[in-house]
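The following block contains the structure, expressed as structure tokens.
Subset of chains shown; positions unchanged.
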Amino acid sequence: MLQPDPLNLVVLDAFRRHSPLVHCITNDVVQSFTANILLALGASPAMVVEPDEAEQFAAIADALLINVGTLTAIQAQAMHRGIEGALAANTPWVLDPVAVGGLTFRSHFCQQIIQQKPSAIRGNASEIIALAGLSGGGRGVDSTDSVVSALPAAQMLARQTGAIVVVTGEVDHLTDGERIRTVKGGSVLMTRVVGTGCALSAVVAACCALPGDRLENIAAGCGFMKQAGSIAAGQSQGLGSFAVGLLDALSGMGGRHEAD
Amino acid sequence: MLQPDPLNLVVLDAFRRHSPLVHCITNDVVQSFTANILLALGASPAMVVEPDEAEQFAAIADALLINVGTLTAIQAQAMHRGIEGALAANTPWVLDPVAVGGLTFRSHFCQQIIQQKPSAIRGNASEIIALAGLSGGGRGVDSTDSVVSALPAAQMLARQTGAIVVVTGEVDHLTDGERIRTVKGGSVLMTRVVGTGCALSAVVAACCALPGDRLENIAAGCGFMKQAGSIAAGQSQGLGSFAVGLLDALSGMGGRHEAD
């Protein structure tokens, strides 16, 4: 296992003090885990999905997450309205393009909305390559490409959209089109619990609401998850206790004591 | 931490013996946790959401829960039909008005359905104040008002609707419009795991199906959750193990031994 980067305590402290209200329009599978990951880090999650309300709430929230994992036609409407609300109110919004490339409906949808100034995009290597139009994507939700091989696509996508692009895997790579940051550490077990990537996208959205350099803030957010993964892997008895330990590690991160 | 009220073992025993079948039409985020909380206490959850089936099943179930956390137009139809089925069959139904006040679609919907004889309404202070028409509500799902400040709104709402109104927070306050009960204990960690409030509303619905004084039964139900929260907080390593411990504590409540 690689040694995790030192924890960015300044960003962790900002995260907890600001407690960003993150409006998540995300897939059916990861709703609860995403909310609990945000809560463990000190953010405030809210899932609001009716189209009118999605537009209304995106203007109140500190950040909006759009995750297309279980996209439907009606959900696509809510996402369009949410993005409109976010843009009108200057709320940052983040795209998680789950399984883009191989599936037509979501691929068209993602190609449309990346024209609307996402603040960040987080995906695995296959998703980022597919979103940049450079290949056909992975098989389902798993990446079949390496993170490093996706870096040129990530940089192109960042320049085209203005977003920070985050390619996650064994080592995360982040870019604003010019600068590149890498985040090491974590555990392979994170790929064997559903929703760790989706939840990280929600953390990325929360990081976009913090003051300071957005690339550095998001890199710190990726670091929180990697470090929590390392800690949880060291203490787990299997995949069930690993997921529990991930939430424990995030809520106790930086020496915070969770008690009554 | 406040000392929890002594556990109401008579109601706990009735809860387990009757094992109420609770029809939950609830939000996407908390479905699994709500079901597991009901199961841990010995009740039987069922989520039936297609409009025709919702009406049909509400007549079979012992109680119906309506939670508007991720309300959509089609879900609103199912809820209307479920309430019709419940009223026709004399099945008690309970409203959890998540984030009412700040969001237009759900606010109109909640104002409509509280005319239809809910047996109980459970919310945080901001939600209860907003539902009573006395303010504009909180920000997202978190309360910005104190429980005590919501008591007049709760009493007014109870008298207008005929429901038991439950305002939950550091100390829960319950009223039927005349009598008031308070339930102490619990843990602040309960606010940092998604779905504890929503799941409590399902427990409140189950309590409405028990014989005896409904206000006392619901107060007992709130007490089960508070006591489980206290126990879990004392044993947890963070928010992940807290949620696990909450289910463990509920399933073992009153000295019950869970084994094969």
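A and B are the chain letters, set down in written order, and residue numbers restart from 1 in every chain.
Just so it is clear, contacts are C-beta pairs under 8 Å (C-beta built on N, C-alpha and C of every residue); 3 or more make two chains touch, one makes a residue touch a chain.
Quantities reported herein were computed from a predicted structural model and do not represent experimental measurements.
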Quiz item: Since all chains share one sequence and 2 are shown, how many copies form the whole assembly?
Solution: 3
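To be clear about the criterion, only the chains that are shown with their structure count from here on.
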Quiz item: Any idea how many Å lie between the Cα centroids of chain A and chain B?
Solution: 31
Self-check item: Complex contact set, residues of chain B against chain A
Solution: 1, 27-30, 32-33, 69-74, 99, 102-106, 139-142, 187-189, 192-195, 230, 233-234, 236-244
Quiz item: Which bits of chain A are touching chain B when the two form their complex?
Solution: 21, 28, 31-32, 35-36, 39-40, 44-50, 52-53, 56-57, 60-61, 74, 243-252, 258-260
